[in-house]
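Reviewing the structure listed below.
Omission of a single protein chain aside, the complex is shown with its protein chains in their original locations.
Let's look at chain A:
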Amino acid sequence: MNRDWDVLTPILLDSVRETLSIVSITVAVGGVLGLVLGVLLYATRKGNLLHNAVVFTVLNVAVNVVRPIPFIIFITAVGPLTLAVVGTTIGNEAVIFAMSIMATFVTARIVEQNLVATDPGVIEAARAMGASRLRILVTVLIPEALAPLVLGYTFLLIGIVDMSALAGYVGGGGLGNFAIVYGYQRFNWEVTLVTVLVIIALVQLAQLLGNWLARKALHR
């Protein structure tokens, strides 16, 4: 076993690095696009700042259609789009593309749900002070909901780590691929266990960081 780890450790570290890069790019792209989409979803809802039934319905249906598709099916379903945009349907870049789309829709819903809880009185006060709708969305609404948003994004991050494990199926790398190729396929349960522990450690770190940031954002 020890002999194995001499070879496996560098590969494991590479996999960690790969997972981190897949996850961070996805969080960056999906997080930003999802924030825009989520704010729009919230703001176009009836009675809100940008109340617009058509935009709301289109966004709402889109989110509801995309979100429940199991990710392993989604990767292959968006294949043609991935091919058109990325140029290939295999490898990390193709996986990141598919993950970013899914992450955008998941984030949109998380963002919307956290914004709904914002105190409408604060929005009314900002309106009374003559602030524009866009200013209110960007400088009042999002800061007011920051703490729950941070927790929402932490939840998202962990979901994306989960998604990234499937990269191996379409020729991508990362910890999921490592566990399958060196653990599952070689009947090496120890490798699988170590991978699981590494993932748990990463997720714990992310959650601790998220909780800490959310507490900072609360100002109590």
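Definition applied: contacts are C-beta pairs under 8 Å (C-beta built on N, C-alpha and C of every residue); 3 or more make two chains touch, one makes a residue touch a chain; residues count from 1.
Everything that follows uses one rule, which is that contacts and distances are computed from a predicted model.
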| item | value |
| --- | --- |
| Record-based protein name (UniProt) of the chain missing from this complex, from "3-isopropylmalate dehydratase small subunit", "Formate hydrogenlyase", "Chemotaxis protein CheW" or "ATP-binding cassette domain-containing protein" | "ATP-binding cassette domain-containing protein" |
| Selected from A:Val122, A:Val138 or A:Leu197 as touching the chain missing from the view | A:Val122 |
| Contact set of chain A toward the excluded chain (per top definition) | 119, 121-122, 124-131, 135, 140, 143-144, 146, 217-220 |
